[in-house]
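One chain of protein is taken out of this complex; the other chains stay put.
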Amino acid sequence: MIVILRSDATEEQIQHIVEKAEGLGLSANISRGVEKTVIGLIGPEDVLRVTPLEVFPGVEQVIPVLAPYRLVSREFKQENTIIKVTDKVSIGGEKIAVMSGPCSIESAEGMRSIAKVVKDAGANILRGGAFKPRTSPYDFQGLGEEGLKYLKEAGEEYGLATITEVMDSRDIELICKYVDILQVGARNMQNFSLLKELGKTKKPVMLKRGISATIKEWLMSAEYLLANGNFDVMLCERGIRTFETATRNTLDINAVGVVKHLSHLPVIVDPSHGTGKWGLVGGSAKAGIAAGCDGLMIEVHEKPEEALSDGPQSLIPEKFSALMKELDKIAVAVSRKLL
Amino acid sequence: MIVILRSDATEEQIQHIVEKAEGLGLSANISRGVEKTVIGLIGPEDVLRVTPLEVFPGVEQVIPVLAPYRLVSREFKQENTIIKVTDKVSIGGEKIAVMSGPCSIESAEGMRSIAKVVKDAGANILRGGAFKPRTSPYDFQGLGEEGLKYLKEAGEEYGLATITEVMDSRDIELICKYVDILQVGARNMQNFSLLKELGKTKKPVMLKRGISATIKEWLMSAEYLLANGNFDVMLCERGIRTFETATRNTLDINAVGVVKHLSHLPVIVDPSHGTGKWGLVGGSAKAGIAAGCDGLMIEVHEKPEEALSDGPQSLIPEKFSALMKELDKIAVAVSRKLL
Amino acid sequence: MIVILRSDATEEQIQHIVEKAEGLGLSANISRGVEKTVIGLIGPEDVLRVTPLEVFPGVEQVIPVLAPYRLVSREFKQENTIIKVTDKVSIGGEKIAVMSGPCSIESAEGMRSIAKVVKDAGANILRGGAFKPRTSPYDFQGLGEEGLKYLKEAGEEYGLATITEVMDSRDIELICKYVDILQVGARNMQNFSLLKELGKTKKPVMLKRGISATIKEWLMSAEYLLANGNFDVMLCERGIRTFETATRNTLDINAVGVVKHLSHLPVIVDPSHGTGKWGLVGGSAKAGIAAGCDGLMIEVHEKPEEALSDGPQSLIPEKFSALMKELDKIAVAVSRKLL
Partner (left out) sequence: MIVILRSDATEEQIQHIVEKAEGLGLSANISRGVEKTVIGLIGPEDVLRVTPLEVFPGVEQVIPVLAPYRLVSREFKQENTIIKVTDKVSIGGEKIAVMSGPCSIESAEGMRSIAKVVKDAGANILRGGAFKPRTSPYDFQGLGEEGLKYLKEAGEEYGLATITEVMDSRDIELICKYVDILQVGARNMQNFSLLKELGKTKKPVMLKRGISATIKEWLMSAEYLLANGNFDVMLCERGIRTFETATRNTLDINAVGVVKHLSHLPVIVDPSHGTGKWGLVGGSAKAGIAAGCDGLMIEVHEKPEEALSDGPQSLIPEKFSALMKELDKIAVAVSRKLL
């Protein structure tokens, strides 16, 4: 922790800070410059997070030196985490995972049919929402447990692992009975009550980045999961909110490299939400692999015209199949594989 | 709903859209320009929200004409909503409410002591957090029910209404036993499970704006509360996330006027979170009243140096008392009152 | 300058940095923590701005301690700068300046007529654009020198000081013949060629904040003016670009307090551009004064329906006159005056 003092800070104020720090078990190192004095505080920074040094008289700025997350960091674990989802599906290794399916689960038949599409195209995880976070209270809110059953049946029939979103702690137990990966949506990235409960499950969790979360905050939310006991966590970049309105979100492609540098956890890219337009999904999916991600989440729907949610960003089966072949070429170009 | 077609849209594509719309009970009005054709669809837009016209062949853009919220709108209710919190405290009328106290409840004695400060300065609502949403899993998470007791006791002793944050649906019943107003924090603005449950309570709810929520999304979240039966809702502007790093958040002062224009619900301004620095709280609190807000939420702490959270943005009692007098002058200048 | 090292930095890497710093005339102070080592470099930081320490092996982060601006800072000059524009008009003292008029100068008669409105309402500076920065090459680009003449005549007839925007270094000499204050628009805030030339004039300059400029960058651009010899500089907050689309820009009301804290220069608020909607101008203008600004820039147009630019954010004369009286009440409430 570094404390930069105001140029008019008094000797008494400096001593006040040093005493406080030493009382907390830290040692202080004072650098007196011509214009400003700087105090370096050495020791466990956690004790300082609850002591707001910014408010001490004479202080201009306080800068933490240590990252606030531990378990998710590369410094804690150097090798990449590989999550074993099922016997056949792992995420984080050489093979790039592809999670596909409709935004919302709409019927048993529809899920079976799209599962075939997903499987035939070469993807390995089936997605579908049963509990939908909708901006409007008047919009379709999902089929609930019935939808989970359809998802499980379709996944089993085609040998696909499954993923669905969990929005409420009270649904976790139910969802765990049906699916392989639990997804935390962008709107719940800082729903800390939910994160704590998910940290106690044994299922892999995919944590989507909040629409305006910094990478640091995102990693801190992942830390909640690991700190509560669940190390099978993957991070999903799904676009952030910026001033640009030509796309639904701005896919932060830099985030892939930043997270891979700071953390050992696998990174997934969601070009469907990251662009919001099916015509842009392919290009941004390719960009995700080129930048080094470990998996993709892509919405596919047989009749986007009739989708109950997110139709405009869904690919039709033929386009999805064609895209998978192109994505595999990029994967090979970066020494990975997809098909 | 207005559908703008691509310049290469065919007659067949146009008919396809018209038929679909008519099948949903809407009537279509086609304007053929030199470069582009536009279709106006007349009727209840709700049926169109679940039919993604953007994906129909030939469509360039779809623009909704009606606001997606109903119950929160000025069109639904023209006069301002005045919320009766207790016998003595109402929000939304001539008198500007002031909610003050520490970020976190830390002790019984501390709450009583700060309640006296708050009361003496002329504020009418006591705030304090018992369940704290913390970015880090290692930070202080609040005293829970014990804290609620301290808050209630201090409020009763000094005749102050009380407000605290609810983070989890499972805590609602407990919190309702102790406090007068339930606060939804910025991170939970789109925690729709929580909003639905809060819509079923009888207590007033203060809904903070999400850190990157548009005003429209914020109103849609309020709609969840009203649509579930709770009309005692106030909206709190607490700063949005922008590129500026000189302040913790950017207080969106324009939002006060926009919300008062679009909705009948009271608007609260939180200059403590809106700035993140105690030296800026006074100026932005005054700005809030000048812009037309119905209440303020201001953090006060007797020893910010020892606060367990948000110390840097808390005022000390003397500064708070002095500010309240200045705020009252602004209130009078806009034909309201505060003291 | 503080250099935070990576946890795997070697002793050799540390010595390499220390030697480099000492070679530049700085002294180094090393703090060795359990996890990280930090080097404090003491001396003139300017020499370090051109030496990118971030790229030295072993470095994780470099944090400047000193503000990069000098002449604009409160530390350089503690008392507020008061700019004497004409014999009658000063900016930065007790009286709050009001700059009003149309976005674009459209005719001689129009300017005279609006000048009367501006004068009668109690404002003291007449604005009008002769060279207009327009997003589209096909839009009205301004009347040029002819417009400047109309502005000057109208100003003289009603005893008003004048302000207009300068977009090109080649126009400075011409504009100086006609107007009292030179405005740099948001789009040119970092047009450093223009800033250097304006630094050499004797006329007061109003520097608008760039649409996505940090406060620090804004002060650095002002530093260009002062460093080239012109100390009569005022800063104009006119709204920043955020994700919110309900308003044209987001007026950063916090910026008023931040700039007054960091700098001695006067701060102007432009609620017309800051909101983009005439219905919001009044509330945000009041907020500006309440927050401590030294002046306002407000667009007024007699027939907004026929304005050649920015009609939607212009007030009609009656609303402007009424607003001026309300603004004066706020000014008095913060111990200033406006009328």
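For reference, chains read A, B and C in written order, and residue numbers begin at 1 within each chain.
Here is the rule we use: contacts are C-beta pairs under 8 Å (C-beta built on N, C-alpha and C of every residue); 3 or more make two chains touch, one makes a residue touch a chain.
All figures in this text were calculated on a predicted structure; none of them were measured in a lab.
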Option from A:E54, A:D252 or A:D270 whose C-beta touches the chain left out: A:D252
Residues from chain B at the interface with the omitted partner, ascending: 2, 4, 7, 29, 31-36, 38, 40, 42-43, 63, 65-66, 75, 212, 241-243, 245
Chain C residues touching the omitted chain (full complex): 20, 46, 49-52, 54-56, 68-69, 133-140, 167-170, 187-188, 190-193, 196, 211-212, 217, 220-221, 223-224, 227-228, 241, 278, 304-312, 314
Residues in chain A touching the chain absent from view: 212, 214-216, 240, 242-247, 250-258, 261, 274-275, 279-280, 283-284, 286-292, 326, 329-330, 332-334
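Following the convention adopted for this analysis, only the chains that are shown with their structure count from here on.
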Farthest chain (mean CA position) relative to chain C: A
Length of the line joining the C-alpha centres of chain A and chain C, rounded to whole Å: 39
Sequence positions of chain B contacting 2 or more other chains: 212
